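A single protein chain has been removed from this complex, and every other one stays in its place.
In order of appearance the chains are A and B, and numbering begins at 1 in each one.
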Amino acid sequence: MTRNPRTLKIALAVGAPLLALVAAFLITSLVLILAGDDVGGVWGQILSLPTDRGYINILNAATVYYLSAIAVAIGFRMNLFNIGVDGQYRIAAFTAAVVAGEGWLPGYFNTALAMLAAVLVGAAWAGIAGLLRVTRGVSEVISTIMLNAIATALVAYLLRKAAVKDTGSNITATKEVPEGSRIGGIKLFGDVPATVYGLIFLAVAVGFLYWFVINKTTFGFDLRATGSSETAAVASGINVKRMIVISMLLSGGVAGLVGMPLLFGNDYAYGSTFQSGLGFAGIAIALLGRNHPVGIALGALLFAFLDEQSNPLQILLEISPDIVKITQGTIVLTVVIAYEVVRRYGVRLEQRRVASALDDEPATEGVKA
Amino acid sequence: MSVVADAVAPAKAAAKKLTFGWIMIWLAVGLVLFSALRIVTGADDLDSSGTLRATLVAAVPIGLAGLGGLWSERAGVVNIGLEGMMILGTFGAGYFAYFGLFGFDGPWAGVLGAIAFGAIGGLLHAVATVLFGVDHIVSGVAINIIALGAVQYLAALAFTGEPGGGQTQSPTLKTPPTVTLDFLGDPLLDLEKKHWFVVSDLASIARALVTNLSLLTLLCLLLFVLTWWLLWRTSFGLRLRSCGESPAAAESLGINVIRYKFTAVVISGGFAGLAGGFLALVASSTFREGQTGGRGYIGLAAMIFGNWRPGGLLAGAGLFGYTDTLRLRGGGETIHGLLLLVGVGIILFGIWQYRKTRQVSSLIGALLGVGVAAWYFSTDSIPEDLTGMTPYLTTLLVLALFSQRLRMPAADGQPYRRGSAG
Partner (left out) sequence: MRGTVNTTSTSEDVVVRLRDIGKTFPGVVANHDVNIDIKRGTVHAIVGENGAGKSTLMKILYGVQKPDSGTIEVNGTQVALSSPADAIGAGIGMVFQHFMLADNLSVLENVVLGAEKLHGIGDAARTKIIEISDAYGLDIEPDRLVEDLGVGARQRVEILKVLYRGASIIILDEPTAVLVPQEVDELFGNLRELKSEGLAVIFISHKLDEVLSVADEVTVIRRGATVDTVPASSVSSKQLAEMMVGSELPDPSTETSTVTDKVILEIRDLTLPAPGGGRDLLQDVDLVIHSGEILGIAGVEGNGQSELVEAVMGMRPCNVGSVSLGGQDLVGRSTRERREAGMGYIPEDRHRHGLLLDAPLWENRILGHQTREPNVNGPLIDRSGARKDTQRIVDQYDVRTPGIDTLARALSGGNQQKLIVGREMADDPILLIASHPTRGVDVGAQAAIWNHIKRARREGLAVLLISADLDELIGLSDTIRVILRGRLGETFDPATVTPAMLGSAMTGADA
């Protein structure tokens, strides 16, 4: 081989998601054409430069997406499918809102306490699925789907109990977080009042920690080993059941943080209008970013960008901005297909490389890619 | 070769088979229990014909979604995209029932449209999982995202400005015809009103079946029988199931596994679509955004509850439809009555586990049972929000308690590539 395998590897890693993006754009365009909408207008708006305010919105949305995707990715590295991030972050955010609203502690102590509560509740909710899996062999896919629905009902019920009745308004929400416990934003542009969530740094810290633990520690090795082959992990002495529970707890704990930037930087309370569906977006973004902390960051920015840029479509072109959900969903499918194609290609390349390096080897059995 | 005894004797005790007779006996026991519970708690709405009729309407979409899951998983493809395909079905029903195609509109056009739209979702899932080998869960999640977005986009496009329609809902749709047999219904109502032990319960069941029964409901019930017959009594079904049990074995016998899996997943989407169509056409008479309310997932749950068999699935759908109905009928008190049954049931389970010397599960069972019973005696009603959890909680409990007895297709969820025989 004359080409450097490392450069080729990087080229493939970048090429696959680009290919997927192009495919997703083509499919979305096809839908627009079939529906008789203005394709050029839609892409003209979406692919234009964001406004100053738009940049801030994108960063904010990406922060939340990022946390959600990291929560999902922790499970993925272990070959666990935590579909329950959606329920975990909502029930955790609700708990944190109640704790913060009560204001038992002064200032940021209150914030810290509320966030701790969120992490614990998120972890506990995910832990149920982990325990069911290791003690009763219940697939975490099914149990987390069920737990999502249960969380929805439970939060609705508890919210009704905990809500502050605001006469004249039909919004139900928890008590507001005291001023001193809110987390201020960062001003990017002098003339725009909107700010970037202060908790964007929390997302960065979580991302770094994720990378460090997974790649540099023996715990991370055990987690990855279990993810790539549970049977080999057992034989190597890893307590797989313990690992499953721990990683579900970690995943749920991070999921608990998902709602925090919203709670302390924007909403200041948990109400019926609190953003939902972040867990599913997290799954998509984790897949797009291939469970890599930097890849996930790019994926989160992309999703946030599409959201933000599609917002004005309704006003400008009378086209429902939901069209980008088709794009986002298609990206998930195409990117997974692209990664798989690239993976198989990579394996074949590697096998050729090994064979050519060892010319004297006898023919071996057909190794399946 | 028979001289040498097999050194490996079967280690497993054969699972007890549910025969028709046993099913009848259990149904009878259930009926008596229910009747007793109605009389003890005084919650007459527990099995009034109104409740049962509503249960039927609530159970059919869950059951259809479950059938969709059954078709797909029996061929070895996990389908959590059922929810998305159902959403597509609601829109398909709304669009074609209202606008029609080439002048063919009305409820039956809606039904076909629902099936077609669901099948498109199934097609997408089949292309991703069967042709491209994408992880089944990933594809399912993606389809749910795509379907939701597509329907929101299309609904706004189609129904905005129509009379009675809007961005998120269609105008009122014509519904399929219903059947009512008055000459049976009225005397049955009298009998039901007497509130006699068992007799009145039977009367209300009969009445629910002869009053206002939608033709579509009837057709959908037939689909259960049809599915059972196709999958378990024909060679097509045998081949399809073999793809879910051991695709390599099927391929080694010359079966085109890809084609069967593909077909199964598309049919699965059609069923899910029909489930959505039923919601739009029978359960209500409009398409509305968010109409499915997670019923695709409940259908999946019902299928697991039913151990990947049509009969069990029907029972699961009935159970979940029933709890859903009680919730919608403001049945806080009624479900409250059921609590007693659940509590006693769990305590009995605990005793059974104790006899099998499983201390831990018997202890958990006993504590749970006492807790539920205590809840019953300390309250009068269950909040509406909590009753919505019932199907999900039931599924979790069933999975947790009986997962050892459940048997999913052996190769369910595993990616398959051609050339894997041998």
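Going forward, contacts are C-beta pairs under 8 Å (C-beta built on N, C-alpha and C of every residue); 3 or more make two chains touch, one makes a residue touch a chain.
Here the structure is a predicted model, which is why all the values come from computation and not from measurement.
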Displayed partners of the chain not shown (whole complex): A, B
Filtering A:160, A:187 or A:348 for touch with the omitted chain leaves A:348
With respect to the chain omitted from the figure, which of A:100, A:153 or A:225 is a touching residue? A:225
Taking the full complex into account, what residues of chain A touch the chain not shown? 216-222, 224-225, 228-229, 231-232, 234-239, 347-358, 361-367, 369
Which chain B residues touch the hidden chain? 1-14, 234-235, 238-239, 241-242, 245-246, 248-256, 404, 407, 409-410, 419, 421-422
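The rule we apply is simple: only the chains that are shown with their structure count from here on.
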Quick check: how many Å separate the C-alpha centres of chain A and chain B? 30
As the complex stands, chain A meets chain B at residues 31, 35, 37, 81, 83, 132, 136-138, 141-143, 145-147, 149-150, 152-154, 156-157, 160, 280, 283-284, 287, 319-320, 322-326, 328-330, 332-333, 336-337, 340, 368
If you look only at chain B, which of its residues touch chain A in the complex? 78, 80, 124, 128, 132-135, 137-139, 141-150, 152-154, 156-157, 167, 294, 297, 300-301, 304, 383, 385-386, 388-389, 391-393, 395-396, 399-401, 403-404, 420
